[in-house]
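Up next, chain A:
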Amino acid sequence: MSCGSRGVTAAAMTARIPAEASFEAAANVLRISGVSKRFGGIQAIQNITLDLRAGLITSLVGPNGAGKTTLFNTITGHIRPDNGTVLFEGHSLVGRPPWNIARMGIMRTFQDLRLFTHMSVEDNVLAAMEPRSWFWQSGGRQAKNTRRERAAAILNETGLGAKAGVLAGNLSYAEHKFLSLARIMATNARLWLLDEPAAGLDPPSYDLFQGLLRDQVRRGISVCIIEHNLDIITGISDRIAFLDQGRVIAEGAPDEILEDPKLIAIYFGGGPS
Partner candidate 1 sequence: MSNCFKGVVASLVLGLVVTAAPAQAEDISIGGIFPLSGPNAIYGEIFQSSLRLAENHIRADGMLDGNLRILYEDSQALPQQAVLAMNKLVSVNSVPFVMSAFTGPSKAIAPIANRTKTVVVNGGGVGPDLAKLGEYFWNVIPLANTEMRSLLPYMVRERGYKKFALIYVDDPLGEGVREVLEEQLPKLGASLVNDYSIPATAQQFGGLAAKIRNDDPDVVFLASYGDQQVQIIKQLRQNGVTALFASYSAFSTPSVQALPEAEGALYATQAIDFEAKDAFTRRFIDDFKAAYGKMPTVYATNYYNAAMIFAMLGKELQVQGKPITGENLLEQRRKTKSFALVGGSVSFDEQGTLIAPIQIMEVDGSGGNVLKIGNP
Partner candidate 2 sequence: MSVYLLNVGVFICIYAILALTLNVLIGYAGVFTLAHAAFFGIGAYVAAFVAMNLSSSLVVVLVASVLTAGILSVIIALPALRVRDEYFVVVSLAIQILCVTVFSEWKGFTGGLGGIVNIPLPEIFGGTIATPMQFFLLALGCLAVITLIIGLMVRGSFGRSLMAVRDNESAALALGKNVALIKTLAAALSSGLAAVAGVVYAYYLSFINVQTFTLDTSVLVMAMVIIGGTGTMCGPILGAALLTMLPNALSYVSFLPQTEIGSIQQLLYGLAMILMMIFRPGGIVGAGRSKRNRN
């Protein structure tokens, strides 16, 4: 992590003292080392080594096809890496089924949201709250009520309180985004992987989103975001990992990465989506 230590620049110091301090202190939530995956002829990601630190927001940046989403899929077990290891709080994830990894405390959103479109907004959240569904839930009625209260609280936080009864399919674009966020909030995940969560949000809802995220991080959630919009990245990232052609070619504090002309060239060369 040599580049990591070089990352502590004066600018960064002034920018986010607490975050930086916590970065030095923070333990590794997720340690990815030497992970590669190849599809047919294409090397989607190769030999990626990356640490996600507790209580920080790490952004994955890079041109399309850099392998960001593939990396998410390898972490969450939707894809099995050809080689390399992924450790979450010291436990290896490779080979576990996605639902199992999710229950360990890693939840993700999808670029195409993948809401439960024919269920009510509330049911979407409740479904996320009850990963283990046997024919019944433990705790009986009063546990059920607490779940409902919590769901309501989350929906209010995400500004969907009024829409609890609406079918998810009938929500607006922004509301979709927040519902997918609400769903993940309902879980007790300690690590969130968000795939372009803020793309296309209008300024007010973007502020709401950023507020939510910060709030969650303060509660000890670690977040990893795939994002294209550089303003958003600078706005919310504590750390940035820059991917290109399946490799991590740089990692460090936002300003450091974003001031590197070489990377910016690659980024815009790759073309923002």
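Selection rule: all candidates are chains of the complex that A comes from, given by their letters.
As a convention for this text, contacts are C-beta pairs under 8 Å (C-beta built on N, C-alpha and C of every residue); 3 or more make two chains touch, one makes a residue touch a chain; residues count from 1.
Not measured: the values here are computed from a predicted model.
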item	value
Candidate number, among 1 or 2, whose chain touches chain A in this complex	2
Of all residues in chain A, those that touch candidate 2 in their complex	76, 78, 97-100, 102-103, 107-108, 110, 114-119, 123-124, 126-128, 130-137, 169, 183, 187
